[in-house]
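Notes follow the structure.
One chain of protein is taken out of this complex; the other chains stay put.
Just so it is clear, A and B label the chains in written order, and each chain counts residues from 1 on its own.
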């Protein structure tokens, strides 16, 4: 991790955002299974369940913000690392790898919970691929800081 | 003494946006000998920093040839260039070139992260001596934003020499320093040159600093 752009605080921050997004997805997915026996509440919740995907994708913008600010904040570090012998390509590779590891851990965590609760697993895969896309897109932002 | 830098630039096109491209360093040739102290002066926007980027193997996007230590750098891949930067080139830049989230010591030791494990040449005794000479023992555990401008400049300088490079490229290393610190940094730079025969290339606006070098070259805007 010594060559990593991630600090402990960055990892915690990203994990919290992934957990919030996966949790939201998990809740909206399973709202219909909750039996509250108050029709008004069920009716209210059904409105959220109906728009599950747009709501979750709308909310996932926070992860885009995270990557955006991360790459922006790290531009000096990227520049310093290149000066002392790193390459942009390696920095990008490590960035993708570490990001995907953090994402995968969170994704698996929620699917293990789903298995434990005997709920359909891998329903959140679309969100996983969406986050994967965010990671790849954010990597392209690194090229701007290649030179002094 | 042999030449360690031989560069011929026909043209370097600098562009932020496609429609705003600027041609600099037209028909520029330079040879630098081992152990030479060279300073580059010139008005803003003439291409001093771009030249430093090219010499430091950060930028290879130019029309021309560049031989470093006799090797054609245009044939090197990114990894080979990075290795050269790590072992043979030191960058002494302005005080802001430090990673804020790392301590001063971690910043100084950053180049050590990129050396091969079998190629460990780090000597703790020598390191301690260098830190003592530069006078930054008291701030090693501090973060850059807890230090003064002079302390940060000295930390950047310490990072640039930790690998005992063959070339030190410095970009306005004294621009934000007071007279006392300016002298200190320049003395350290020249001491490196005396002790290890390190080639020094300094980009500066300060003629007093420039005149302390063996050779001064003035870059002029292309006509």
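Definition applied: contacts are C-beta pairs under 8 Å (C-beta built on N, C-alpha and C of every residue); 3 or more make two chains touch, one makes a residue touch a chain.
We take it that contacts and distances are computed from a predicted model.
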UniProt protein name of the chain not shown, from "MacB-like core domain-containing protein", "AzlD domain-containing protein", "Cell shape-determining protein MreC" or "Energy-coupling factor transporter transmembrane component T": "MacB-like core domain-containing protein"
Residue touching the undisplayed chain, where the options are B:10, B:23 or B:96: B:96
Subunit A residues that touch the omitted chain in the full complex: 13, 17, 20, 24, 36, 38-41, 43-45, 47-48, 55, 58-59, 61-62, 64-66, 68-69, 72-73
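As a working rule, only the chains that are shown with their structure count from here on.
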Euclidean distance of C-alpha centroids - subunit A vs subunit B, Å: 38
List of subunit A residues in touch with subunit B within their complex: 2-3, 7, 76-77, 79-90, 146-148
List of subunit B residues in touch with subunit A within their complex: 49, 52-53, 56, 58-59, 78-79, 81-83, 85-87, 91, 93, 96-101, 107, 110-111, 113-115, 159, 171
